[in-house]
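One structure is given below, encoded as structure tokens.
Complex shown without one protein chain; remaining protein chains in place.
As written, the chain order gives the labels A and B, with residue 1 at the start of each chain.
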Amino acid sequence: MFLIALFAGGWQFGLFALLGTVVATLTAAVLGVSWPERIRPGLEGFNGTLVGVALVLYLDVRWMTVALVIGGAIAASVLTSALNVLLTPYNLPTFTAPFCMVTSVAVIGGPAFSRVWAGHASTPPPSAAAPGTAMTWTYFWQGTLNGIGQVFFQNKWYVGLIFLAGLFIAGWVTGLVALVSSLIGLLTGWVLGAQAADLGAGLYGYNSVLTGLALFGTFLAISPVSAGYAAVGAVTAAGLTAGVANVFDVVGGHTLTWPFVLVSWVFLAAVPMFGKLRRAG
Amino acid sequence: MFLIALFAGGWQFGLFALLGTVVATLTAAVLGVSWPERIRPGLEGFNGTLVGVALVLYLDVRWMTVALVIGGAIAASVLTSALNVLLTPYNLPTFTAPFCMVTSVAVIGGPAFSRVWAGHASTPPPSAAAPGTAMTWTYFWQGTLNGIGQVFFQNKWYVGLIFLAGLFIAGWVTGLVALVSSLIGLLTGWVLGAQAADLGAGLYGYNSVLTGLALFGTFLAISPVSAGYAAVGAVTAAGLTAGVANVFDVVGGHTLTWPFVLVSWVFLAAVPMFGKLRRAG
Partner (left out) sequence: MFLIALFAGGWQFGLFALLGTVVATLTAAVLGVSWPERIRPGLEGFNGTLVGVALVLYLDVRWMTVALVIGGAIAASVLTSALNVLLTPYNLPTFTAPFCMVTSVAVIGGPAFSRVWAGHASTPPPSAAAPGTAMTWTYFWQGTLNGIGQVFFQNKWYVGLIFLAGLFIAGWVTGLVALVSSLIGLLTGWVLGAQAADLGAGLYGYNSVLTGLALFGTFLAISPVSAGYAAVGAVTAAGLTAGVANVFDVVGGHTLTWPFVLVSWVFLAAVPMFGKLRRAG
């Protein structure tokens, strides 16, 4: 389902996603990671998937990008295992942190290498072409759907719609949480006065979507308090987006899903102190 | 006592400090943090206090600032619990890290939001108006007192004096350690050749004050070796101040109490290796 949506966004996304997934999974298998616990459920592959999609987006379709996706997926696989060892004592998952680390290093270091970066202009945010904070109805509904599509770097509203359909098929609660979280992220950005074109592209939504899904149902037991906790988390992720973007702007990096990773780690790590919240499962 | 000093520095500091304290404490209570162990001793509130003071200083008195202080105090409360879980195995306190994190994110991300930042000029350091490294007697004695007042962002010497009086009432050792530490920070900056106006504003003192108080008496048992250890910590905190300030300068953040937090964590974490030092209590 996700692969269909990726191919709908462009054939190169599907192809490089596949490459990243296969390399990361193979690396884990060669190094002897447990098959039934980690590899079969796909836990070893999805950071490779994201590395593939991100690098083809930022570095174009070229043979050097193929080599970088292979190297990046291997590094992501080792990082996944390292973070697993470090975070298990605190009962925290790795989320998409390996992907964020590998991609940040690649795009920050890239300009130093003539064969990696040659002739590739940086992608300005949507607001560069259409500045202003005036909200329109089109920005509003497209932004909500794009907030879901941006999870996989897609900024076409119908790709977001396919993802949403897939989430609703997986369970109507999951779909609803994704929709509401995307809305929370968009509204947070709006109230604070973010650029409307960026909101319309879903840039303030996707980290809220991931945070909402992680904190409500997936890792925390469902309850009225945990619903409020997840909503606060979604607001925080949208607010953190601007801070992360401004820091990366200086060194030439991208926001990626860092806000989701950081907010979800903090909100899950705090749970043992909170008598009103329980971990799921 | 501290609240009186804050109101003496300006009514808005006292009011927003109160707001931050109440919101942070309420958040902890709603989420079920233990009342006798954490909330009653005020451990859940003081990072909210600092968030309130810092945000009104950097963002002015406006309704948006009220909303941000509420959001920031909630985030600081969650961060406090998260850091507690992560640091307890190493027997380290959270210090003011939650405040530093929330405020850094707010001021770095702020410029992206038109409703947060509109028309607010950044505050240049005192040395911008009066450059030079020539020390005067006025800079010297005011800088020593300001080093204590800057703990709560106050740069009027009589506010520092009220704080100092409060510390001496709490115990004459505490007051003496604060005074000596502020002096150590100022002298360290002076010897290294820092701008005299910044020294006079207490910018090299407040992290040394906090570090000195943390390492001498509060968390380490008092002994001749621990006195030397705390003095080295105070020097290190003053030296680190310039490094942190230069990094934040690039992305638009502020030094806050990061040097104190980092130095105190490192110096306390090292204690189990040192046969000549013992933890207090």
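We take it that a contact is a pair of C-beta atoms (placed from the backbone, for glycine too) under 8 Å apart; a residue touches a chain by one contact, two chains touch by 3 or more.
Note that the structure is predicted; figures quoted are calculated from it, not measured.
**Student:** From the list A:6, A:74 or A:240, pick the residue that touches the absent chain.
**Tutor:** Hidden-chain contact among the options goes to A:74.
**Student:** So which of A:84, A:155 or A:218 would be touching the chain we can't see?
**Tutor:** From the options A:84, A:155 or A:218, the contact with the absent chain belongs to A:84.
**Student:** Which residue among B:11, B:35 or B:90 touches the omitted chain?
**Tutor:** The single option touching the absent chain is B:90.
**Student:** Among B:128, B:266 or B:280, which residue is in contact with the omitted chain in the full complex?
**Tutor:** Residue touching the chain left out of view: B:266.
**Student:** What residues on chain B make contact with the chain left out of this view?
**Tutor:** Residue positions of chain B that touch the missing chain: 89-90, 133, 189, 191-195, 225, 229, 232, 235-236, 239-247, 250, 265-267, 269-277.
**Student:** At which residues does chain A meet the chain that is not included here?
**Tutor:** Residues 30-34, 38, 64, 67, 71, 74-75, 78-82, 84-86, 89, 104-106, 108-116, 118, 250-252 of chain A touch the chain absent from view.
Just so it is clear, only the chains that are shown with their structure count from here on.
**Student:** In angstrom, rounded to a whole number, how far apart do the mean CA points of chain A and chain B lie?
**Tutor:** Centre separation, chain A to chain B: 34 Å.
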